[in-house]
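What you see is part of a larger complex, with each chain still in position.
Note that the chains take the letters A and B in the order they are written out, and that residue 1 is the start of every chain.
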Amino acid sequence: MKKVEAIIRPEKLEEVKHALEEAGFIGMTVTEVKGRGRQKGIEQQWRGRKYRVDLLPKVKIEMVVKDEDVDRVIDIIIEKARTGSIGDGKIFVSTVEEVIRVRTGEKGEKAI
Amino acid sequence: MDWKKILLIIAVVQMCMLGSAFAENWSEEADVKTALTYVWLVLAGALVFLMHAGFAMLESGFTRQKNTVNILMKNIANIAITGLIFWAVGYAIMFDRSNFFLANADSSTYNLWFFQMVFAATAATIVSGAVAERMKFSAFLLYVVWMGAIIYPIYGHWIWGGGFLSSDTSPIVKLLGVYAHDFAGSGVVHAVGGYAALIGAMLVGPRIGKFVKGEPKAIPGHSIPLAALGAFLLAFGWIGFNAGSTLNALDKNLNLVVVNTMLASFAGATTAILITWIKHKKPDVAFTINGLLAGLVSITAPCGSVDPWAAVVIGAIGGLIMYFGYMFNENRLKIDDPVGAIPVHGYAGTWGVLSVGIFSNGVEKLYAANAPGLLYGGINLFVMQVISVVVNIVWTTAMAYIGFKLIDKLVGLRVDKEAEIKGLDVMEHRTQAYPEFISER
């Protein structure tokens, strides 16, 4: 099983979530994060003094999925989260060795 | 306040002074009756001033966090700019052409100016909530000038300044034998604000995401405690708003005014609790707050002319009008009004003006409708109130339309899509409402 971790624009969450749902991927965990990549950050001011907020609000979606679903999930996320400008985000894929459903104690792919 | 009233007040005050109004002897004490009225109106006006804190809190509570600084700035700028405009031209247009920039003013003028200025700013600020989260800050400031210099004082003049709806010499007044009556401004202040809000919200269009394929979506505000605080501050200020509007501390009618004001607001809130409990299974907090305010708006015109039981009825109906008006706006007109300003101030304001023509008990008072409403066998007062409502709506919508269209040409009404998505706070003011950054903690 793989964990797909996608860091996307907060305003895209709703769309991505919806598209994943349509495709049958319901389970996910979402976290508010702040991130920095190539995007430069916004300049703000306080009493006329400038300061750069170089960590911008992003949303992290974590989904654990079966190995064979990874590509579809990635495609969906890219399709919906892309705007084409800097700051669209990143997706990381890694291996998860075990998944357990707390309610039932089931393990492995059926627990996803 | 109508023309007759204003004259009477001015006459009384002038009689209390030695010599002419504009050469008054400042080193003498005021007559005790005059002094009592002065002190009363300063305090009542101060309460109305605090309503602007109420609007600021209510509107920021009812909108999203990313636009909170913008809403607060609009409220501060509104009172500041309306105040200056009302000093420069508004007051003179509304009451006395010799008082531009408060020229030729004596103590009583100063007293009245303060009390009227906080009212003018109330009319102007109502729009702020309806166009929230998408109108440009600069466009809003231009609207404030337009409202404070033109829309408000001219309509105000017709009702309170001796214009054609309240002057003894006006043909329509002669014909019907009654004045249009709007005690503290359900029409002059609230409906004017409310219909300007309607036009503003229509022209600026709904927020992104409010209507999805024509379906209205909920966009909750960000802080109910702020909204509730705002509502309490508004109700507190309203005591000054209504009771002060006798413009005379010796008018015993002011006690009835206070009682009616309270009862109508209670009825409005209670009605909103009940209707939402029935219709949506749970008592809804945002509508409860709006219901309280709708009760207050409704009673603002009739509060000096009706019995307490009528105040309860008027407030309850005001609550219903608010609720169904809000639904109608969203479902049918597809208007996006984040704080509910249009049903609360516009529709309930109109209801308030009409209710005078229905419930006025006709008892002779220093300053009241002084003619019976429909329930007491009178027709003419009701007809006059209908006329004033029509004038109110036509004038306000037309002038607001012209104003917003002009402003659109000049600077554009709406922020661009990026600014709306990111929030006006960051894009228009480069700051956030809760600006503490993670690393700062």
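Rule of thumb we're sticking to: contacts are C-beta pairs under 8 Å (C-beta built on N, C-alpha and C of every residue); 3 or more make two chains touch, one makes a residue touch a chain.
Values in this document were obtained by computation on a predicted structure and should not be read as measured data.
Asks: Note down how many copies of every displayed chain the full complex holds, formula style.
Replies: A x3, B x3
Heads up, the rule we're going with is that only the chains that are shown with their structure count from here on.
Asks: Per the centroid of Cα atoms for each chain, what is the distance between chain A and chain B, given in Å?
Replies: Centres of chain A and chain B (C-alpha means) sit 47 Å apart.
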